[in-house]
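Every protein chain of the complex appears in place save one, which is left out.
Let's look at chain A:
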Amino acid sequence: MIKLEPRGQHSKLMAWLSPVFAGVLTLISGAILFALLGQDPLEALHTLLIMPVSDIYGLAELCVKAAPILLCAIGLSVVFKAKVWNIGAEGQLLMGGLIGSACALALIDAEGFWVLPAVLLAGMVGGALWAGLAAWLKTSFNANEILTTIMLNYIALNLLIWAVHGPLKDPDGFNFPESAMFSDSALIPTLIDGTRIHFGMLFALLAVVVVWVLLSRSFLGFQIKVLGLDASAARLAGFREKRLVWIALLISGALAGLAGVGEVAGPLGQLVPSISPGYGYAAIIVAFLGRLHPVGILLATLLMALIYMGGEMAQINLGLPVALTGLFQGMLLFYLLACDVLINFRIRIPALSTPATDKLAANQEAAN
């Protein structure tokens, strides 16, 4: 029989190895799954993980997918450090897209360098407002943020669908549920001609640096970390708990909002009903897979974006359902949670007992 034994002190090495183990276990399980589906496992994994990024176009597309995930995940790392469980990055992303679109459509005839910043800012405000609702409910009524943020996700989605079928619908769009295309001055310019990679990826990288500085160098970040690790120590030191909850949620909401507006003003160029294939949810997995550390999150984001692309590739080349993406995301999270047990526990096989205990057992038997 195998026993789990507390380590006494948690293992830093294991904290970083656990995501690696989770990745390997996901690959193995994936291969078994493909074999059961009658596919050649190696070829299927190749299609899923290598083929999407084997050319420049693929790499650029990887960045397009990575930008919103990275923005959401890096924002989540701030709230999660405070142990505030914002599950609502998806809703905040949608609101960012919605409010950003409303702004872009209101300015559809405007020209000038200020239009795009205004649109991006509107998106960030939209996301921050949505997270602010959860902050208000939590700090004023002690409402659990896990529940409120999840519910707000559905409200945001339905608001967006309503807007795209109603007030924001393109009057000349033959009644399709889409907005008009944004004007050029409201669009985020692309970085490389001929690809869809745009400045959004740079915003995301900038956000990584800013959050890194916030959490490792600033006193505000220190207070957020203390609040998360030990709320009673934060209280005794006089840190203002409610204010910190607000700040953390607003930061995470604004970054998710930026991710949303980055989608509509970037690759999409208009508001459509489905601006996110669950980036906000995937970001939760990414944040934990990256150990809430900026570099870890960057690496985990690339993996997650790859899984998104691989899912599409598998659908085209192997005729597998797109649910594959969700399946791989789920396996990754599942194995991560399982492997995280090893941070605080070690595996012991007690069959290999010490001579001392054997002797003791023998003594007792003799006595009986």
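Here is the rule we use: a residue touches a chain if its C-beta (ideal position, glycine included) is under 8 Å from a C-beta of that chain, and two chains touch if they have at least 3 such contacts; residues count from 1.
Throughout what follows, contacts and distances are computed from a predicted model.
Per the UniProt record, the chain missing from the shown structure is "Nucleoside ABC transporter ATP-binding protein", taken from the list "3-isopropylmalate dehydratase large subunit", "Nucleoside ABC transporter ATP-binding protein", "Putative murein hydrolase (TIGR00659 family)" or "Peptide/nickel transport system permease protein". Only one residue from A:Phe80, A:Trp130, A:Phe182 or A:Phe239 touches the chain missing from this view: A:Phe239.
Contact with the chain not shown here comes from a single listed residue; of A:Val208, A:Val226, A:Ile297 or A:Leu342, that residue is A:Val226.
Touching the omitted chain from chain A are residues 8-9, 217-220, 222, 225-226, 229-230, 232-233, 235-240, 354, 356-357, 359-360, 363-364, 367.
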